[in-house]
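A protein chain is absent from this complex, but the other protein chains hold their places.
Just so it is clear, A and B label the chains in written order, and each chain counts residues from 1 on its own.
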Amino acid sequence: MRKANIIISLILLGFASFYAYLIANLPARDLPNTLGAAFVPWVLAGILAGLSVILLIHSIFAANGNQKVSLPGRELLGITFLLILIASYIKLMEFFGFVTVSIVFLTILTWLAGSRKPVEIAAFSVTTAILVYLLFHKFFQVQLPTGIFF
Amino acid sequence: MDIALAALFDVLQIENILASMAGVFFGLFIGATPGLTISLGMVLLLPLTFALSPVTAFCLLLGLYSSGFTGGSISAILLNIPGTPSAAATAIDGHAMAKNGRAGEAIGTAVTASFFGGMFSLVCLVLIAPTIAKFALRFGAPELCALVLLGLTLICSFGQKSIIKGLISGVIGLIFMTVGLDPMVGTPRFTFGQVQLQAGISFLPALIGLFAIPQVVNGIIAGVRVIPTYHGKVAGVLPKLSNLVKLAKSMLLGACIGTGVGAIPGAGGPIAVFLSYDYISRVSKNKGEFGKGTPEGVAAPESANNGVAGGAMIPMLTLGIPGDPITAILLGALMIQGLTPGPLLFENNGQFVYSVFWAFLVANVLTLILTFATIKLWVRIHQVPSRILLPIITILCIVGSYSLRNTFFDTGVMLFFGVIGYLMNKFRFPIVPLLLAIILGPALEEHLRMSLIISQGSYAIFFTHPISLTFLVIALFSFTLPLVGPLIRKKSAEEDQDIIKKTV
Partner (left out) sequence: MMRRTTISAALAIIAALGILGSAFAADYPAKPVQMLIPFGAGGSADSMGRMIAKTAEKHLGQNIVAVNKPGAGGGIMLTALHEAKPDGYTIGWGSTGILTATNIGNVPFKHDVFTHVARVGFSGMPIAVRADAPWNSFEEFVAYAKENPNKIKIGNAGTGSATHLTPIFIEKELGLQFIHVPLGAKRRVPSLLGGEVEAICVPLPEVAGQVQAGKAKVLVIPSAERDPGFPDVPTMKDFGYDVVIELFRGISVPKGTPDAIVAKIEEAFKKGAQDPEFIEFAKKNSFNISFMGMDEFNNYVEPMDTKIAMVMEETGLKKN
């Protein structure tokens, strides 16, 4: 936990400096008699930097507790994969259409979530995709991409 | 009195009861589905109301309005995914109760408290609406700024084990909310040239991401169950009378805060919900139980939730000013029906206003009955295997966040906050402060700077307005108590932990 906190406070300090850099480059265009567009961001950047320093000092001097916190590579890989999966789902949807891509997406997800029965996966993916499409697109009038298929 | 009775008779017509029931069903469903909002539901129903009589139309819409919040709590309790932003406070203790196998009791409490809050606000609406409306109009920019600041001080109370981490979480939330067009001048800030970012970060996708994505990731990667399983009967669906008496204080507090804040145009429901959760956790006898699953922690925010509904109708019916976005749509429905909203509504259409009161009453009663009748069904959702539930949740989150503004950009926002939420859970940063900051952040800056324009640059405006001064004093106490409290009472270390800890 101690090591993690030290790294986190350093990352946060970096983030605060990056934010401060962005604030410094904000265009000036302000109304008279009130605080400018940069005021609140500056205050926030200051508070974040201050808190990160406190966390840093606190962690350096804190006893190394027996709580272990880590982000194993397997989990990191898992999240990254999930994000890529969802991103490609959205990208492909615009081209092929919601229902088609959703069936594939749901198949992969159901398999990942532990289902191993092909019939179950297929039946579930197809019905869910069609139901969600009918519900949102037809009933709620949400314009889902229909692409070249559906 | 005659018109009141005539209005009751009107509302009790079979088609009106049916409309109300349809609205309630629809509302429960909409509320429980992440991404589907009550506003969206109302807009979809609006075209239907063209053809209906005004009373039938309002039975339908008010049914949706009063049950939508309840639906939001059901998913908050069972899945830890608040279906509406206002249900975020309910998720804290409600989901903890579900984990302890008390999901039925949690929903039962939520529904009862909602009913109480709704009824309380209705009584206020009928009896003292003009007084409340007059008071609500005194809320200008400095008053709203102070109220929001008060809301933000709750960050400290939700700081879990480490106050520093709680504060960091809050500040990061505030920083995210500075993205977009500057609220006063319209300068793009931190948008990196993206027009999409100019609209700022919408909090619904962020909310869905923060709560739902960690569930999905944990479920898929680590095989953690989304819904806590428990065996045995669904106990305690109907709350016992003795329990209800114990909860009376929570429900009354929630109802008062909800109705009051709801009546202030532009204040917003989530503040009311979090304020009432925080205050009940301070005045309650068993402070240590909050966060671990206490019915009080469900009753107060739920009662506030539906209090907001009746509260927001106060300025709508008395002044013709909507109290929140949903009542804005109700006003639109009034106009479609050819009724002119505004101060004259009561004089010109007295019987219709009474019908609105009755319709709200009927909607609350129906929500109560229908939810109780279906609790066992809802609770059984835990029997659905994760391998089915996880994909459903995922796709609903993606489509739900898309549907708010019809753009996948919001889905990206949802994923971004999902990753943040996951990392924060991992490294023990509390999420509720971030959530509070996201909900309240933009309003704070806007009202701060607006106050100064109105006062021509003088900060005295915050202290010369009595309401604003009162809030600032309360905010000061509420900010310093969790920080200083443990230092003053130098008792055993364990007790200190209990005071600070309101686990999320």
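We adopt the following convention: contacts are C-beta pairs under 8 Å (C-beta built on N, C-alpha and C of every residue); 3 or more make two chains touch, one makes a residue touch a chain.
Source: prediction; values computed, not measured.
Visitor: Which candidate, A:T80, A:T127 or A:Q143, sits in contact with the chain we can't see?
Guide: A:Q143
Visitor: Tell me which of B:M184, B:V273, B:A309 or B:M414 is the one touching the absent chain.
Guide: Among B:M184, B:V273, B:A309 or B:M414, only B:M184 touches the chain that is not shown.
Visitor: For the full complex, which residue in B:G104, B:G151, B:G200 or B:P270 touches the chain that was left out?
Guide: Only one listed residue reaches the unshown chain, and that is B:G200.
Visitor: Tell me which of B:L46, B:V123 or B:I164 is the one touching the absent chain.
Guide: Residue touching the chain left out of view: B:L46.
Visitor: Just one of B:T131, B:N286 or B:N406 touches the chain that is missing; which is it?
Guide: B:N406
Visitor: Residue by residue, what part of subunit B touches the chain that was omitted?
Guide: 39-40, 42-43, 46-47, 50, 136-141, 180-181, 183-188, 195-196, 198-200, 265-266, 315, 319-322, 325-326, 328-329, 331-332, 335-336, 338, 340-344, 405-407, 446, 450, 453-454, 456
Visitor: Against the chain that's been left off, what residues of subunit A make contact? List them.
Guide: 27, 29, 31, 141, 143, 148-149
The rule is short, and it goes like this: only the chains that are shown with their structure count from here on.
Visitor: Could you give the separation in Å between the centres of subunit A and subunit B, each centre being the mean of its C-alpha atoms?
Guide: 23
Visitor: Within the complex, which stretch of subunit B touches subunit A?
Guide: Interface residues on the subunit B side: 36, 40, 44, 164-165, 167-168, 171-172, 174-175, 178, 182, 184-185, 187, 189-190, 216-217, 219-223, 386-388, 390-392, 394-396, 398-399, 402-403, 406, 408, 411, 415, 419, 422-423, 426-428, 444-445, 448-450, 452-453, 456-457.
Visitor: Would you tell me which residues of subunit A are touching subunit B in their complex?
Guide: 1, 4-5, 8, 12, 19, 22, 26-27, 29-31, 33-35, 37, 40-41, 44-45, 47-48, 51-52, 54-55, 58, 69, 71, 74-75, 78-79, 82-83, 86, 89-90, 102, 105-106, 109-110, 112-115, 124-125, 128-129, 132, 136, 139-144
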